[in-house]
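One protein chain omitted, others in place.
So, subunit A:
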Amino acid sequence: MLAAPWVCRSCMVSLRRVGRAQFIRRFSTESAPNLPPALLERARKLTVEHDQLTAGLENDFDPKKAKRMGEISRVASALKEFEKAKAALGELHGLLESDDAEMRELAKDDLAATNAQLAESSHNLSVALTPKHPFADMPCLLEIVPGPGGTEGRYFADSLFHMYKTYCANKGYRARVVKYEASDSDGSTGSEGEIPLQEAVLEVQEQGAYDVFRGEAGMHRVQRVPATEKSGRTHTSAVAVWVLPSFPESDVTDFEADWDKPESDFYIDPGEVKSEKMRAGGAGGQHVNKTESAVRLTHIPTGIAVSIQESRSQQRNREIAWRLLRSRIAQKRREEREEAARQLRNSVLASSQITRGDKIRTYQFQQDRCTDHRSGANVHNLPDVLRGGETLGKVMESVQTWLVNKDIQGLIADEEAAAVVEKKRK
C-alpha cells in the first residue's frame, strides 16, 4: 500500500487533510427568476390594501393611514410593473404562434428583451416586498477593532479605518472621527505609515448611511507578509468592524435646554403626566392648614414617579419634580436606545467571536485580491480597495445585493411557511 514501511501518525493525518482542504467559495445563490406564488400572493394583497387606502384617504385624511400607504405604495407600483411585463410576454407568445413569418421574427427579437424586463421587474417586486431595515435611514457609526494577535492586525485595522474614511470622502459622505486611539506609544508604524490601532470609531453622518455600510459589519481577514516579519512568512490577522445606527448626539446641556421640543430626550407630553399634590383627604381650602407641600408626578406611559417634598413652597417642589422627571425619562430613553444598540452589536458579532474563522472578507496581498465570502465577489487591485476607490464600491455593492437577496429568501420562506399554516387551518 505504502512505499515507506512506516509513516508517522501525525504526518499521515496531515497527508489525509490535503485532499480535503479545498477552498470552498460560498457563492451566493441568485434569487429565482420566477416569483414564488406565495410572494406574488402577498404582493396582490398589499396592492388591494393600497387601493383601499387610496380610496379611503380621498374622503378623510388620516396620518396613520397615509403613512401605511406610503410604505406599501412601492409594492403596488412594482406589482403593476410586473404585471405589465407579464402581459407583454403573453402577447409575444401569442405572436410567436401567428402565421405571419415576419411577425414571428419580430416577436422573437423582442422576446429576449421582454424576458429580461420581466426578470428585472420580478426582482424589483421582491425587493419592494422585503421590509426595509428599521435603521436603514439613519446615519451610522463604524467601529473598527483589531482582533487578537500582534501589531500586524492593529496596523491593518488602521488601513481599514483609512479605507472607509477615504471611501466616504470619495463618495461625498460627511464623516467624523469620533475616536481614534493607538494601542502603544512607542511610535512604531507599519510599512505604509499605519499606526497600531486600538480602536477607532467613524461616524458617517449621512442619512441612510446605515443601509450603505451595514454589509461591512463582520470579520475582515488580512493575509500578507508584514513589514515586521523577518523570515517572509505570510501572516493572517483579523479586524472586527461593527456598524451601528447613530442616534442623534445627546448632549445633556443642549437637550435639557430645549426640553419642550418633542424630539428631545427630555421632552414629556404634559398630558401623559399625572400630577398629585399629596394632601391628605378632607375638605381642603380654608378648612385645613397643612404644611405638606409634596408634589408627586407620575409619567403614565413609563410608570416613572417622582415625589418631592424638599421645600415648603409647592411651586419650587413642582419645578424640582419636573426637572427630575425629565432627566429620569431621558435617562431611561437613552438606556433603552443603548440597549437596542448593544443587542444589535451582539447580533452582528459577539466580542468572543473575534477570530480568524468567521470572516466575511479577505484581503490577500500576495495575490492582490479582495474576496467577499458572502457575495463571492472577487476583485483585484487591492491598493485601490484600500484607498477606498471604485473597487471597494464594487465589493460593497455586491454585498448589498447579496443582503437584499438574503432578505428576499427569508421573506419567501416566511411566506411559504405562513401559507402552509393557512392551508392547515382550512
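Structural remarks
Simple rule for what comes next: a residue touches a chain if its C-beta (ideal position, glycine included) is under 8 Å from a C-beta of that chain, and two chains touch if they have at least 3 such contacts; residues count from 1.
The rule is short, and it goes like this: contacts and distances are computed from a predicted model.
Considering only "Glucose-induced degradation complex subunit", "CTLH domain-containing protein", "Alpha-1,3-glucosyltransferase" or "S-adenosyl-L-methionine-dependent methyltransferase", the record for the omitted chain gives "S-adenosyl-L-methionine-dependent methyltransferase", by its UniProt protein name. Among A:S73, A:Q223 or A:S311, the one in contact with the hidden chain is A:S311.
Contact with the chain that does not appear here is found for just one residue of A:T114, A:T151 or A:S293, A:S293. Among A:P5, A:P63, A:G232 or A:G285, the one in contact with the hidden chain is A:G285. Although one chain is not displayed, its contacts with subunit A can still be listed: residues 270-271, 275, 277, 279, 282-293, 309, 311-316.
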